[in-house]
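Here the complex is missing one protein chain, while the rest keep their positions.
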Amino acid sequence: MENKKVLFLVGEEFEDIEVLYPFYRVIEEGFKPIIAWKEANSKVTGKHGYVVISDISFKEVRPEEYVALVLPGGRGPEKIRTLEEVKNITRKFFELKKPVAAICHGPQILISANVVRGRKLTSVASIKDDVIAAGGIYIDDSVVVDDNLISSRHPGDLPYFALTLIKALKSLK
Amino acid sequence: MENKKVLFLVGEEFEDIEVLYPFYRVIEEGFKPIIAWKEANSKVTGKHGYVVISDISFKEVRPEEYVALVLPGGRGPEKIRTLEEVKNITRKFFELKKPVAAICHGPQILISANVVRGRKLTSVASIKDDVIAAGGIYIDDSVVVDDNLISSRHPGDLPYFALTLIKALKSLK
Amino acid sequence: MENKKVLFLVGEEFEDIEVLYPFYRVIEEGFKPIIAWKEANSKVTGKHGYVVISDISFKEVRPEEYVALVLPGGRGPEKIRTLEEVKNITRKFFELKKPVAAICHGPQILISANVVRGRKLTSVASIKDDVIAAGGIYIDDSVVVDDNLISSRHPGDLPYFALTLIKALKSLK
Amino acid sequence: MENKKVLFLVGEEFEDIEVLYPFYRVIEEGFKPIIAWKEANSKVTGKHGYVVISDISFKEVRPEEYVALVLPGGRGPEKIRTLEEVKNITRKFFELKKPVAAICHGPQILISANVVRGRKLTSVASIKDDVIAAGGIYIDDSVVVDDNLISSRHPGDLPYFALTLIKALKSLK
Amino acid sequence: MENKKVLFLVGEEFEDIEVLYPFYRVIEEGFKPIIAWKEANSKVTGKHGYVVISDISFKEVRPEEYVALVLPGGRGPEKIRTLEEVKNITRKFFELKKPVAAICHGPQILISANVVRGRKLTSVASIKDDVIAAGGIYIDDSVVVDDNLISSRHPGDLPYFALTLIKALKSLK
Partner (left out) sequence: MENKKVLFLVGEEFEDIEVLYPFYRVIEEGFKPIIAWKEANSKVTGKHGYVVISDISFKEVRPEEYVALVLPGGRGPEKIRTLEEVKNITRKFFELKKPVAAICHGPQILISANVVRGRKLTSVASIKDDVIAAGGIYIDDSVVVDDNLISSRHPGDLPYFALTLIKALKSLK
């Protein structure tokens, strides 16, 4: 039987550790991380120079095939949030009520996908006002859970972000 | 008689040309650009490595003393938009109905200052959804004028941004 | 009750993810990571620019107070392996039969501490010949366990390295 | 009617602001800036990382088609001053008595074109002795005008450099 | 008559001065330096950004054609020491009793080639323990000569390293 897949949406200059930590972490738990970017089989470089290879293009993604969505931060979200496919993928995960885990600047994609209104969430402090403007209920905590939405503020929150994501993934089984 | 002063709010990793172009441009017209940052008399470095020296700290700024406000882009706005002084300065310029010129990521400060609702403006495409979420009427043009608010999208719009700013400054005299 | 502590020995230009992944990972499991370097309370920068703050100097370390030792890779091990304190700390963990987890260039410290002879272990391929010259039994696998010694080859092995380290930590309780 | 064209000669590692400021500035006044480099349609990168696309190669330039010549500084002039086409273009503008505006290291091209003798001009201080050796009359001022030749010292002089260039361009109409 | 050839084995991120100094130095004495790397006619870049062009691939090297071998340091040796051709070339020079001059991290290649046992040599301090583990007799001196093997510690030893190498080359004539 194939491993269940977790989808990562990345953009150039992503915050390296916010991709790599959950990426390796879901492998630990027996899931298969899949990296989506504008093109498949391409090198995408983080702010600190780590390189990941995309498995699939945004256009090819079918949310039904994944158990959860991870939205890492850094400058990546700004590079991809304007793409219709990125917004559609994100909205679809919410419709399917599958776990969506966003950290740091990751919630910029949530804003673009228009799924923030009325939801409790957190983000890096510098986009707090955008989250609030978009109708989100901003909570300054290491990890915030609102139904299927898991969010954290910055790399220092990664242990709590990962624990919560893993718990959600396990409860799916 | 002293030159009339134009205030620039800058943050670390500002988009260099978006600070330097209007900075030198207002000098050409006989105005005095004043750079405000967290601390006075400090070096602030742009994304491309140009360095400006701050003249004044945000706390010391008295908007009444300036004829206009410039909000350059880059990563600077994210570094300073959460500061109460930055929000207060920005709101005060709107209350005083003095020209406010924002370019690229500059409108992130407008969002934090909560002065976007119902206004026509533009910005870098990557924060368009934030502008809209904050109640702004987003217009994709090289320069957008709504009453005292002047906005542009990116460095390529600088000639039109500057022309409009200079026109506003001259009409004040 | 205080958390049990896991000791990390770092050197300048460490492989960032090899410090950060196990660092956050042991926090997830309720342990407290402690970073040791030449000086306490100092910034130490990785190859990719991530910065960690040392908690303690090598001289101050008392191995008895920790449940395990982590030796991350990158260029860090070369910077610290010649220090007597580093060798002594490492040897002491072996004497105490506490888990020692080394990855990538981390085994350079094991060689300097002279604890490799007759042991099965792995490392980054580029120091394989040094491991063998020091009497180690080199095994090319994602994670190798020989009694208290856990070793891996490179960042791609981190999930297996971490799983094995965590298992060892849990078996201590 | 087409816009009148202003020619810029650039070389790799140009001083970014010394290209960009006059480039956008002449657009403001209704002129069309044209970038010439060794090859047409190529990316040329400044010292600070800004990229411009060349419109035309040096070989294709016909000085008769332009109203003025701009020679920005940085390390660009050293990269192109030895080329015969660059020297010929420069000399031709002098023969045609069209405005030539050089800033910072830009006068290195004037020296190579052998048009400095007996002329009043300025430059960055570090090539002052070259200007003098070439027969120039060095004047330490923010902008120096000698007939069709306009020169400035460094980025801080840009407002005065631009004002003088624009004035010269307008007097041509 | 053709110049006698001296072979250099380089790897990416070599210590620039440790390649360039002996490279130019043997030219001074009438020898011809030949750079070998994984591929022929390729750019190989040092830690500090100097670029050399490889003359020949490791596979093509026939040690009989050279009068001596130079093994510079930096991070280059780690990049190439695992290659069988590199080990074979090195061993062959020892069999032929031709001068082999290694500096800094260069002895990492000697360890991989298994030619260190019982020999007096030096290296950068950070791999001293590897040299000893491999059976070498480590001597902390600016240059150490043991039969055909010449070794030094770091760039500051270059004058003594070069003098000794040149002396060995001259005694061959």
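Per-chain numbering from 1; labels A, B, C, D and E assigned in written order.
The rule we apply is simple: a contact is a pair of C-beta atoms (placed from the backbone, for glycine too) under 8 Å apart; a residue touches a chain by one contact, two chains touch by 3 or more.
Quick caveat: nothing in here was measured; it's all calculated off a predicted structure.
Undergrad: Could you tell me which of the visible chains the hidden chain touches?
TA: For the complete complex, the undisplayed chain touches D, E.
Undergrad: For the chain not shown, which residue from E:16, E:55 or E:129 touches it across the whole complex?
TA: E:16
Undergrad: Looking at the full complex, which residue from D:81, D:119 or D:154 touches the chain that isn't shown here?
TA: Of all options in D:81, D:119 or D:154, contact with the hidden chain holds for D:81.
Undergrad: Over the whole complex, note the residues of chain D touching the chain we left out.
TA: 78-79, 81-82, 108, 111-112, 114, 116, 125-130, 133-135
Undergrad: Under the stated touch rule, tell me which residues of chain E contact the chain that is not displayed.
TA: Those residues of chain E that touch the unshown chain are 16-17, 20-21, 24-25, 27-28, 48-50, 155, 158-159, 162-163.
Note that only the chains that are shown with their structure count from here on.
Undergrad: Check every other chain and keep only those touching both chain B and chain D; list them.
TA: Looking at chain D and chain B together, no chain touches each of them.
Undergrad: Counting one step for each move to a touching chain, how far apart are chain C and chain D?
TA: When the steps are counted carefully, the minimum from chain C to chain D is 3.
Undergrad: From the mean C-alpha coordinate of chain C to that of chain E, what's the distance rounded to whole Å?
TA: Those two chain centres are 32 Å apart.
Undergrad: Which residues does chain E have that touch at least 2 chains other than itself?
TA: none
Undergrad: Which word fits the touch map of the chains here: line, ring, star, complete or other?
TA: Per interface graph, the chains form a line.
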